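Complex shown without one protein chain; remaining protein chains in place.
Here the chain labels run A and B in written order, and each chain numbers its own residues starting at 1.
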Amino acid sequence: MKQLVIDFQKCDAGRNCNHECELECAIKVFKVDDPAQAALQIKAYEDGGGHAVLCDQCGDCVVVCPSEALKRNKLGVVMINKTVCVGCYMCIGFCEKDAFMRNSDWITPHKCTSCGICVKVCPHGALAIVDVPEPAVRII
Amino acid sequence: MSQLVFDPSKVMTIDYTQRTEYLDGLEAIKAAHKVLKEITYTPSLPDKGYTNRTLYVNVGSLEIKEKPVTQQMKDVFIGGRGFGLYHLWNAVKPTTRWNDPENEIIISPGPVSGITQYAGTGKSLVVSLSPQTEIPIDSNVGGFYGPLLKFSGFDALELQGKSDKDIILFIDGVKGIIRIEEAPTDPVDSHVLAEILTHMYAENEADLPNISVVSTGAAAEHSLIGMLNFSFYDRRRKCVRFKQAGRGGIGSVFRNKRIRALVVRGPKVAGDLNHPADPETIAKTGIKYHKEIRENDGSQCMMRRNGTAHIVEIMDAYDLLPVHNFQYGSHPDTHKIDSSYWQQRCTQHTVDGCWYGCSMACAKGADGLVLRTGPYKGDMVTVDGPEYENAAGLGSNCGVFDPDYLLELNFYCDTYGICTITYGTLTAFVMECYQRGILDKQRTGGLEMTWGNAEADLEMMHQMARGEGFGKIAGMGVKRMKEYFIRNGYGDPQLINDIGMENKGLEYSQYMSKESLAQQGGYALTNKGPQHDEAWLIFMDMVNKQLPTFEDKAEALYYFPLFRTWFGLNGFCKLPWNDVVPANNSSQPEAHKVPEHVQNYVDLFTATTGIQITKEDLIVQSAKVYNFQRVFNIRMGKGLRLHDAAPYRSLGPVTKEEYESRAERYDKQIVDEMGLDPKGKGTEEKMALHREWRTGRFSQLMDAVYTRRGWTLDGVPTLERLKELGLDAFPEVVEVVKQHL
Partner (left out) sequence: MINVNEEPLDWHPGMTIRDILRQKNYRFPMLVIHVNDVLVQKKDYDTTTVPDGAVVKVIHLISGG
């Protein structure tokens, strides 16, 4: 399955960039001019280094979704079907990586689709889409 | 003792798609339907939780009309059980009996019901005059019918009248059609009927989850203990599942009106259909709660793995699991039916929850049961549950410790449309009567009702469904069986009355109250009868010793029934309140009330309706409805102190065996509580001492509770209390009370 990964040897957690990854994701994918709505979030630690909130397509949200709005596509990426989603937000609450997002103006949540748009704009080349095996379905 | 650990490798692999299908006759059944009445209406979605209209249907005269929801209804009754009681009060007279045409069945979801972001928010409340208690009964039920009814445009459905043919009421909340159809050849039992109707009324496969069916089964027609199944479509299993409005015989009223089913087709559910005043607060509160479940459930109650059955082994460990008709509190075979078994037997890799957004997901499904008896022998079915009440009631209380038989009993109760709690308690009574010679093979028509005889138990249930033999007698419920056995001289009247576990005509649910005075009140000093949904105080009282005085017990029996009434006004489930708690709950003041969750409920109500309330207001909202219901009982000729009396089995040891099983505890009480010396006294003498002491303190408890509730010592709400609650605005209410002051 396609998975977005980050290399913190290269990413400097926004110290010398403009969070291009978040901005590009927010604007191009979700059509909002607000990096806080991006499906990835890069945070700098005060004492150096950083942390990324990334969806690794683990599929826990697929297991808990009551309306079968979340399914893997052919590439193994977990996609949300907004016409089926009932807006219960269990996907958000059960995401251990806090990678499922919500925008107050929308009734359905949103997430990373491993589209790679952020990869292209990262000035440090810190992001990549990799192909990894799909994890086994967990009982949650 | 360490907590049970879930081992996914032990879960049985069962292919739940291999269920028996019942769709063969669908086309012929549909062709036989005849439209008796059809009207069109304008569907609408709720605004801040209310659609502001209710639907009235008279199944006798075929009258269909809309009624407005008044501001007074919202202010005083809120919704749900409150709306049900309000409509029922207006529909009946003091002389009305359950099977009179004017009796109603009211289904109302409540203003918060139908939000999808918080756990346990798809409930509706069903209210009717009960055939068992002859006073109003209310039953809190999951499934999709309530929310879909509201999203079709109605805050409540009132069903009145009696049909002379079997009918189905269909509400199409998308097209705006309400239709009464004659249903002459429809199957009777719920698991077949609801599957057929769900497919009959869905326009295509994607529409299946938008259909919900309310139905009952064959045994509801021949008994007083009928229940209603509220369906929901399980997308993963691709099957129709049920939650039950179980208590008090509403299914029997349903069939007495010759309603075969109610079907609603709602709009596709989305997160904003309830149009709350403040969706942001609801979203945040819901997500916070989902996280709490994720982080804590696995080390707390494991509701997601075991459902309510998680307390089978807990109740056994604390001597509280009813065994052999509430004689004993534990049994060596409990491990065969406890949650270590059910978490292997229930399918785990699926989504359980009887409404969207329920992260607690207690609605377990046991797939792949091949039935061994009855009309569906050989069929492979999915059984909902077993919940704790079923495992305890159908299991330990009757001495049935074979899990497959327990599941089969559970399945047939559901599809035949009878309450599992009631059936469990009445069968335990029958078995004890059989063991004590009050009944014998001749009197039961050949049924050998010994402890644990599941085959005889199932045959009694099949008889009940066929309206035959001893099953028909059992279907009258414990109260009427007691009267029948005494009338026929079957045994010692006092013994029969002592061991028949009913109060107000309703069977006790499955907890041992003998050693907890507060729980004795929690059961008997209730509005509708002995049901644990008002107050569950056994741990606080018996184990924690938090309620040492009568006043302490009375305070708990004031607060908890009111707090829990509130769930039923709004369409909430009780379980998410206390079957998980925040990690820091133990350091909060009044941890037993789960203060963070109480605040969640206050926030959810305010965010839905836009009406600012506090946690104190919540109690006042409930008190209005609770006291109205008490006055309603009085209006129907019940509701006084004498009707709150409890069977002695619920208060203390009836028999020598019971006394001797806890002799050390009981002897110590003779010393500590009565100031007497048990030495040299025979068991009979000591039992008599206990009886006097226990009935005396129960009476003292009544005094304390009535006083705290603002009632007279005869159990009548005072005029001052009614005024305080604004119920003096209803002259009829005041009039009822005045006759008893």
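Rule of thumb we're sticking to: a residue touches a chain if its C-beta (ideal position, glycine included) is under 8 Å from a C-beta of that chain, and two chains touch if they have at least 3 such contacts.
Everything numeric here is computed off the predicted structure, so don't read it as measured data.
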| item | value |
| --- | --- |
| Neighbouring shown chains of the undisplayed chain, as defined at the top | B |
| Identified contact with the non-displayed chain, of B:N204, B:S587, B:Q612 or B:Q739 | B:S587 |
| Option touching the unshown chain, where B:N578, B:T655, B:T683 or B:Q700 are the choices | B:N578 |
| Given B:E221, B:D234 or B:E313, the one touching the chain that is not displayed | B:E313 |
| Contact with the hidden chain (one of B:T450, B:N544 or B:S699) | B:N544 |
| Missing-chain contacts mapped onto chain B | 1, 3, 299-301, 308, 311, 313-314, 317-318, 387-389, 509, 511, 532, 536-540, 543-546, 560, 575, 578-579, 581, 585-587, 591-592, 594 |
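The definition used in the following text is that only the chains that are shown with their structure count from here on.
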| item | value |
| --- | --- |
| Of chain B, residues touching chain A in the complex | 6, 8, 11, 116-117, 209, 235-236, 269-272, 279-280, 283, 286-291, 293-294, 304, 348-349, 351, 353, 356-359 |
| Chain B contact footprint on chain A (complex, rising order) | 63-68, 85-90, 92-94, 96, 102, 104, 107-108, 137, 139-140 |
